[in-house]
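Reading through the structure tokens given below for one structure.
A single protein chain has been omitted from the complex, and every remaining protein chain is retained in its original position.
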């Protein structure tokens, strides 16, 4: 048991850059501030290690909160090789790409009144119902271009949708050729619309056909790294993908608001993942507990500053 | 703004039954203790309302924590009409049904040593790796009985597995004819094994083919109620299933350890669900924040006591 | 690294007693349900160990939530030797003892309207302002019986107040001769009223004069045990009291809703307390994370059942 560096009291300099602030947090080094600073170090190493395949897991209602722009930007810059998302984030990404908007609202209001005014609430974000009409037309129209009778992998459907959009996560992924995986797509508005379309018998969607491409990518990767925003299916799916290979992740950063003592995977420490071999015994890994609408922008701003200098 | 009943100071009587304790919490009526007491009232009404189709959502690592027995029991007693689960809970249910065990462990230990000893950790629960060998043989053998070339809905696969087991959630559901939905099955060991088997080209699994049965059930239900343990895919999938119908849930109880201010669906209040029409404007609904390894047993013990008297 | 007992799936028997349920949680043994079962074992041992001085720490707004009755009951049964409380809990205890009531309310309402109607809110509990008028008269009248010019220890003031009441925590403590410590009394309505009274120069209250009695008690104790409800000043004050003695606590149970990774003492694990010597290296200690309006009644009901059989 040894003491490390001394804790330095944080100094704020007006006008300091985000990375300068994160470096101050590194010198303080405690609690989640310290963890965030370590996350920046690990994420920087992961992005600069040419041998590393870079996974990004996107859970939580991040797109309605304006965090989708960060994901698109990371895709454009080449900092994501495989994206795994919840269906909800992709649904809201399409909604934004179609020109519909989410709005600043309030978490403390009458949901019954909101229902009457046809406004859907996501904590303190409001989304008028009409966005879904636009969304549904888009999906149905897009699916109608598919070959009847074929079975499609989910990622291929998502690429198809992305190609018909001009900004946002799916659009950028399609334009840059980055695969987007969404293993629980049935659990989303995209899934509901695909199912409705498939009812007329024209297409089918295989639950597992994305696995081969994913596992192949894992097998050929010299090293793998993951930035996990939230838990849920994206975190588990990314971590489990390496279980089929002889090695685990070498770099892993997790931003979550959950807590470990409830036993669920979303709040589980990355150390726990070592016992399963999901990450390697000597992987560089850190969990930052907190709201990703704060930790993700700070992390990415700090690391981009380092990458571009 | 009106004051309700006065808060009564809780009285503990040695030997009191769980329901007697919950009735004391009802008289106190505050914070999550009060919410748990309201949950018992709502769940009792939901179970006694003959017109209500009863959903159960199972997320979080509940089976490794010994909570699977409660789910099996509710299935046996006819208190669940449709079960939606994460793939992980069903994986661990199969492991237990095959005679492998989870063990009391510790959350504070060396995960690197655990890895060397081939023990997987789920917070303070240990699961030796050998369980997965038994599990894999069982899945591969079970799948080999399927008709080659067919496409299977996920729920049908799960029924098939359940029929080959003699206790646990899947076994009980299969024996009682209750459908088990697992929309994110690809995100689990069951999914990995199904995919491995499907690689030899013999079967395929459609991501959406369970939707028809589910939506039909929602359409024909006079009323619907849900007990949601944890958030994740099960919560969202259950709530979204009613979006295709003219009405929402009439009863809803949610047990979660997450928090609403992070914006994610897992911690979202059920009031938020009213704005979407997922639950009706006048639905009886309550969220109990806390660890479901405490709140679920207390809730079920209280309500079973009421049902059986 | 060794596996302990196997996790047993929980069985609910309608009509089972609270202790029977807690014994089921012990056999499951995982997460906070398992921790609660261990807490019952430790608390039972602590209460039955005749050599142990029993501390009780009371933080969080527990009296407005109806949990004060449990504390009074433990005092009556002789299961508390020293009580350390926040000033707020004692303020609300006096309010209830004077016949004023807290009421069931709602956490989602207009606080501006509540203000206009002179109702104070504590999450979902409402307290009409008029209670404070009754409270203030009582305090001023009580203090007027004191000897002018004297300096009083806080605990002596609280005993004086308790003697003038006929039920509740302070009344029971005064009747049974159990000292109540409230080191942060200035941070409460009791403190504000004492200060107002002291302004006319008649009495003074020494911040430290309770320390001697407390430390003496710690020194003479063969062993010490603590049940800590919430964190705050009561937890720290109880733990620090043993720092002046050669030994630490032998038994410790903590019920808290906070989390450890924020670094604050309220959420800190009891293991951390071992490094300080606040609890002994081999102390039996456990933290149960969750709302004490659930965990405290379950814990006490289980242990009283064991004590009375």
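Just so it is clear, A, B and C label the chains in written order, and each chain counts residues from 1 on its own.
Just so it is clear, contacts are C-beta pairs under 8 Å (C-beta built on N, C-alpha and C of every residue); 3 or more make two chains touch, one makes a residue touch a chain.
Here the structure is a predicted model, which is why all the values come from computation and not from measurement.
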Determine which one of C:25, C:114, C:158 or C:173 touches the chain that has been left out.
C:114
Which candidate, C:65, C:97, C:143 or C:288, sits in contact with the chain we can't see?
C:65
List the residues of chain B that touch the chain left out of this view.
30-32, 35, 108, 259, 261-263, 289
Over the whole complex, note the residues of chain C touching the chain we left out.
59-61, 64-65, 88, 107, 111-112, 114-115, 119-125, 151, 154, 183-189, 191-192, 194-195, 198-199, 204-208, 210-212, 230, 232-233, 236-237, 240, 243-244, 257-268, 271-277, 281, 291-293
I need the residue numbers on chain A that touch the omitted chain, in ascending order.
1, 3-19, 21, 24-25, 27-34, 36, 63-70, 72-73, 96, 101-105, 108-110, 113-114, 117, 119, 122-126, 128, 271, 289-291, 293-295, 297-298, 300-301, 304-305, 307-309
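By our rule, only the chains that are shown with their structure count from here on.
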Greatest centre-to-centre gap (Cα means) from chain A is with chain C
Looking at chain A with chain C, do both copies bring the same residues to the contact (over half shared) or different ones?
same
Between chain B and chain C, centroid-to-centroid distance (C-alpha), Å
35
Where chain A and chain B are represented by their mean Cα positions, the distance between them in whole Å
25
Measuring from the mean C-alpha position of chain A to the mean C-alpha position of chain C, what distance in angstrom results?
43
Using the touch rule from the top of the page, what residues of chain B touch 2 or more other chains?
64-65, 114, 119, 122-125, 271, 291, 293
